[in-house]
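Shown here: the complex without one of its protein chains, the others still in place.
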Amino acid sequence: MPLTHFDSDGNAIMVDVGSKEDTSREAIAKGRIHMSADCFEAVRLGTAKKGDVLGVARVAGIMAAKRTSELIPLCHLLSLTKAAVDFTLLPERNEIEAVCIVRCQGKTGVEMEALTGVSVALLTIYDMCKAMDKSMVIQGIYLARKEGGKSGLIQNSSPFEEKENIL
Amino acid sequence: MPLTHFDSDGNAIMVDVGSKEDTSREAIAKGRIHMSADCFEAVRLGTAKKGDVLGVARVAGIMAAKRTSELIPLCHLLSLTKAAVDFTLLPERNEIEAVCIVRCQGKTGVEMEALTGVSVALLTIYDMCKAMDKSMVIQGIYLARKEGGKSGLIQNSSPFEEKENIL
Amino acid sequence: MPLTHFDSDGNAIMVDVGSKEDTSREAIAKGRIHMSADCFEAVRLGTAKKGDVLGVARVAGIMAAKRTSELIPLCHLLSLTKAAVDFTLLPERNEIEAVCIVRCQGKTGVEMEALTGVSVALLTIYDMCKAMDKSMVIQGIYLARKEGGKSGLIQNSSPFEEKENIL
Amino acid sequence: MPLTHFDSDGNAIMVDVGSKEDTSREAIAKGRIHMSADCFEAVRLGTAKKGDVLGVARVAGIMAAKRTSELIPLCHLLSLTKAAVDFTLLPERNEIEAVCIVRCQGKTGVEMEALTGVSVALLTIYDMCKAMDKSMVIQGIYLARKEGGKSGLIQNSSPFEEKENIL
Amino acid sequence: MPLTHFDSDGNAIMVDVGSKEDTSREAIAKGRIHMSADCFEAVRLGTAKKGDVLGVARVAGIMAAKRTSELIPLCHLLSLTKAAVDFTLLPERNEIEAVCIVRCQGKTGVEMEALTGVSVALLTIYDMCKAMDKSMVIQGIYLARKEGGKSGLIQNSSPFEEKENIL
Partner (left out) sequence: MPLTHFDSDGNAIMVDVGSKEDTSREAIAKGRIHMSADCFEAVRLGTAKKGDVLGVARVAGIMAAKRTSELIPLCHLLSLTKAAVDFTLLPERNEIEAVCIVRCQGKTGVEMEALTGVSVALLTIYDMCKAMDKSMVIQGIYLARKEGGKSGLIQNSSPFEEKENIL
């Protein structure tokens, strides 16, 4: 399958989805941010009581998912029926994993919305921690699961699993 | 240094930068997207002639950098004096590296703008390639260099270098 | 009924409305701004001839209603089929009442759109009058009427009526 | 002083502030939302542990304050140096008071930013509580304090104080 | 037919399209920018190899078409199923013609989206060429074709054709 976002002259276009069916669609994207042990501990403690980094990042991720079509030039505007962002703390690696799940009933899938939600949630964590750790890395943003539409169910394994012992 | 984006009650705040000096500030952020060999080849060919994925991603990254304060809740609005996004093709790894450089003269640094520019540029590549490769991974988004302001020059080495042989 | 914008762990989510029906929905919100007699008179005169404060506020309210999902973090994007803002001058109280009516055909109601339209219309009046009166108060923003969807017709009486004699 | 947002023909204009000095400016705005006792209790409990309505509303208010010039037609774009939103629970009245403080160094004041921050924070509380209480009222949004610029210090007393016994 | 964007009191409203059918709609708008021969040549050369003015303008036009309802106060938000911008070089006149085609399935037409796409694409060309030519003119933005909805097929001839010899 060739690149679909170009016409026959090679010009960028927003793909015509007018003939596609409205179906229920869901996408789940994941990604991580790696930080110092001190910074990780500060986020972990704040979540439990005050200084809730993840609460702010969750809101930012949801709001960004809704505005994906403003950011990604050739993305269609979709009216999301659900958007949620959640986090898993991975203390043995000083990493926080963000998961964004998005649903809609439309003509095209919501993977870009889920990936954008994860990206902005992780960037927000970065922003709130950057005074404490100036060497964080955002890693492994990928589409974990996608369902609905022509291509049916798609599942990807984590890019982290195979490397768990060596990183 | 504790988390600075909270007041003494633990409530999220936009940090007061009113007493900071206006200085020249620059930040350079980098990140990569990994894709299949076929997809990488399609992007590479398009760049040379028609179907310019990277041209679209460059515009998206620059536009996103300018709107960072709308996406990241506690980020200050900054009037950027420069924003640029560039790409390096890494054919031996089927990866594209995005670099975003941002400058401003202001009271607070532009690392979030550079990181947002890189993130949205990579998401845009993902969007334009996703019909061809459904297993891409965005990797290693980090601050390569930051200059200006109180913390002076900060440089981080690539998160990829040390693992070059094992990934 | 508990708070619906949280999952079972207490994390904020955008509620899943995917299983809801598309129905015709309407909401009417109201609110007021109280100002000095001089300022009220200036607005009243401008409406009749030149210096049309309410004309500008009407446009601002309609435009804000359309962008509600960008402002209210967990609000769904809705494609409004109608939005209108109107004003009633209450000279005996030096108050201007704004009414916003919004309609859509969708899975969730438009009360937030109507309330946002009223709020921004009143804030716009505030902005345009603030050089003349620095002690205005925005009051009594409430949902007057809502129809469509699972909860059917909802009507609230004005928060002002009962106090009419004492304020 | 006449209405300043119109030219001599009565046409709406963005006032020319080019000849004004850049000075430190601060504004504090306040407002309240009144709700049922059950709903108030749900918000109060959520704040302490899970289901943090006020945490989400705080982020929404800060983000809206930054975007005030997009909402209020004749407002100047200002680069805020600080924005914060805080809440006080008033259990004897089943009300939540929002306070927004905004600072900038610029040619024009930030009262609209503070008022917009309060308004959107209260609307966000409304949104998250509306499944539980369909008769909430947003009340008494006003400028509590403003400092800096030509008009110097301005302070307004609460519109609630004088009526405390009768409401 | 009278002006439809006002109620019976002459107040601006967003027209109620709730009773209209969802139909396939398409609009094609065109417009031109006239520039100096040197500037035209620079754009033409850049398109072929490096310095791709038209590639950037194409992305800008598509992105603007998606955001039309934010710019045009009484425009409905539409979920576009397709948006594309293309250019024709007219070397004998030192003009570039932009064409924007937009499609949706909705209750109201997409001519404003197509016209906005053309306008912003031409403004973007202007921006990128303005260091070289300070006397460019944007000309003849019009609706070339519109199909779908109550008014059926509408076609307008180019405003340029009749004047080809005299301009």
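Structure notes:
Residue numbering begins at 1 within each chain, and the chains themselves are lettered A, B, C, D and E in the order written.
In this text, contacts are C-beta pairs under 8 Å (C-beta built on N, C-alpha and C of every residue); 3 or more make two chains touch, one makes a residue touch a chain.
What you see is a predicted model, and the numbers here were worked out from it, not measured in a lab.
Shown chains touched by the missing chain in the whole complex: B, C, D, E. Note on the undisplayed chain: of the listed residues B:H34, B:R58, B:H76 or B:K107, the one touching it is B:R58.
Only one residue from E:I28, E:C75 or E:V99 touches the chain missing from this view: E:C75. Residues touching the missing chain, restricted to chain C, are 52, 55-56, 59-60, 63 (touch as defined at the top). By the touch rule set out above, chain D reaches the unshown chain at residues 7, 9, 11-18, 69-70, 73-74, 76-79, 106-107. On the side of chain B, the interface with the absent chain consists of residues 24, 55, 58-59, 62-63, 66-67, 77, 79-84, 86, 103-105, using the contact rule stated above.
The working rule: only the chains that are shown with their structure count from here on.
Least step count on the touch graph, chain A to chain D: 1.
Chain centres were defined as the mean of their Cα atoms; on that basis the chain farthest from chain E turns out to be D. For the pair chain B and chain E, the distance between C-alpha centroids works out to 32 Å. One finds 15 Å separating the Cα centroids of chain C and chain D. Chain contacts: chain E has residues 55, 59, 63, 77, 79 touching two or more partner chains.
Because contacts link the chains in a way that matches no line, ring, star or complete pattern, their graph is best described as other. Pairwise chain contacts in this structure: A-B, A-C, A-D, A-E, B-D, B-E, C-D, C-E.
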